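One protein chain is absent from this view; the other protein chains keep their places.
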Amino acid sequence: MDYSWNFDIISRSWDLLLLGLANSVYLTAASFVLGLPLGLALALARLSRRKALSGLAGWYVDFFRATPSLVQLYWFYFALPQILNVQIEPGTAALLTLTLLSSAFVAEIFRGGIASLDKGQWDGARAIGMSYAQAMRRVILPQAIKRMIPIFLERAIELFKTSTIASVISFPELLFAAQDLAARSYRSLEVYSVVALIFMVTLISLSQITRRLELRLARSGETTTS
Amino acid sequence: MPEAIRAEKLFKSFGDQQVLAGIDLSVEVGETVVVLGASGSGKSTLLRCMNFLELPTGGRIYLHGNLVGTPLGNQADAKMKYAEPNLQRVRAKVGMVFQHFNLFPHMSVLHNIMEGQVTVLRRSRAQAESRARELLAKVGLADKADSYPANLSGGQQQRTAIARALAMDPEVMLFDEVTSALDPELVGEVLRVMRALREEGMTMIIVTHELGFAYHAADRIVFMDAGRVYEEGHPHDILIAPKRERTRQFLEGHNQFRLPEAGPLVASEQT
Partner (left out) sequence: MQYALQLAGVLAIGALETVKIAVMALAISLPVGLIVGAGRYSRTRYFRWPAAAFVETFRNIPVLVSIMWFFFAFPMLVPFEISAYAAAVLALSLNTSAFFAEIFRAGIQSISPGQWDGARALGMSYRDQMRRIILPQAIRRMVPAFTNRWIELCKLTALASTISYQELMYTTKMIANAYYNPVEMYSVCGLIYLAIIYPMVRATYRLERRAAKETA
């Protein structure tokens, strides 16, 4: 096959792709940030001594591990509006889905990070008379969070990939921009190849940053406080 | 006695760091040589080069007078070329026991000892098993054949590792600080096995910090410093009357070693 490549459409519409990328970044960043406090709350619930509370939080996490994000997205976009009898925008549905998904993963990271801390840290905090809440806030979390930063970034990268599903409900992120462009120009090979490349470069850069951060943290000894 | 193994002007560098700086060491058949030296002086590297777990960067190694590898040229100091299958044969003949045992955790004690016999020496499973059981009895672990390493004490694991190396019917045995990772009360059982091997005439090179053991079990002591043989001789000469400064300093740092005249020897060697 000698297909004659033609990248005119890309050079003419790069602003659309850039806007799409910006929307992808926004969607990922917003849902990740919103997912953080929610995830922390879930993790604390999960570590709680109250059986019902920790069980419920466990179920929440498992639910997101065991169902495709696409189903969740469709549910929030098509089913939820009917139940609430309101209109839900694609952006809102996508943000809601990804935030909840992210909170479930973040919860697991928080839980693992807190659980991995040496028991001596708790004992040390208790020994100087701190309450559970004080020990958690002033001793445990600050150490746990430092260790978790690289894992959080890894998660954010996964979230970035998952955010492409927003295209199926026409939220104008990067993949949607590509579909739009490909349909209008009949240049699907060029468009999809370039977009795949953009995703790849973006994500590889993010992984590199993560890796470097991990090394820096490891060197400064901040990941091995115990 | 004929020579079992010999290192000649042995050099080894890791990158820029020279770890062995021209070691000459010849060991006779049936001889027990104990290698002493401060941490970092290159003892492990020397042993690892002698069975080619590390490739020397210079010098020669002879096994029973036969040069291992092929020189690239005619000069005496020509670089050596080592072919992997050849090295595998050498390693099978030179047994090694490690500080951290390196037993295979997914295999029972019996299978650990059969593994090399079957995969390397191509013995039948029946042959390998009977040899393994024989060796287990010898190191006092006959009843542990079906246990897994994780369920053994450190001393038992180390005796298993010794049996695993002996199963290859090696011509030389190398021991690298084999009691350093053990609880003090388990050291004796391992040293006793090594003493028994000496009585049987096994050729051994032993790196250890158990000076009492060295005093009694060694035919010769080699003291290493900065990748060289710094002083060597009869155990009494080296341990009681060292001639050189570094050796003396080293011995002063090991105050658990008491002179024979001063009473009973180190406790670790009895039980």
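In order of appearance the chains are A and B, and numbering begins at 1 in each one.
Note that a contact is a pair of C-beta atoms (placed from the backbone, for glycine too) under 8 Å apart; a residue touches a chain by one contact, two chains touch by 3 or more.
Values in this document were obtained by computation on a predicted structure and should not be read as measured data.
Across the entire complex, contacts from the unshown chain go to A, B.
For the chain missing from the display, the contacting residue among B:Gly69, B:Gly95, B:Gly227 or B:Pro242 is B:Gly95, taking the whole complex into account.
Residue-wise, the contact with the chain that is not shown comes from B:Glu115, picked out of B:Glu115, B:Glu134, B:Glu171 or B:Asp219. Although one chain is hidden here, its contacts on chain A can still be listed: residues 1, 3, 62-63, 65-72, 74-75, 78-79, 82-83, 160-162, 164-165, 167-168, 175, 178-179, 182, 188-189, 191-193, 195-196, 199-200, 203-204, 207.
Chain B residues in contact with the hidden partner, per the touch definition given at the top, are 51, 53, 84-85, 88-93, 95-96, 98, 100-106, 115-116, 119-120, 161, 164-165, 168.
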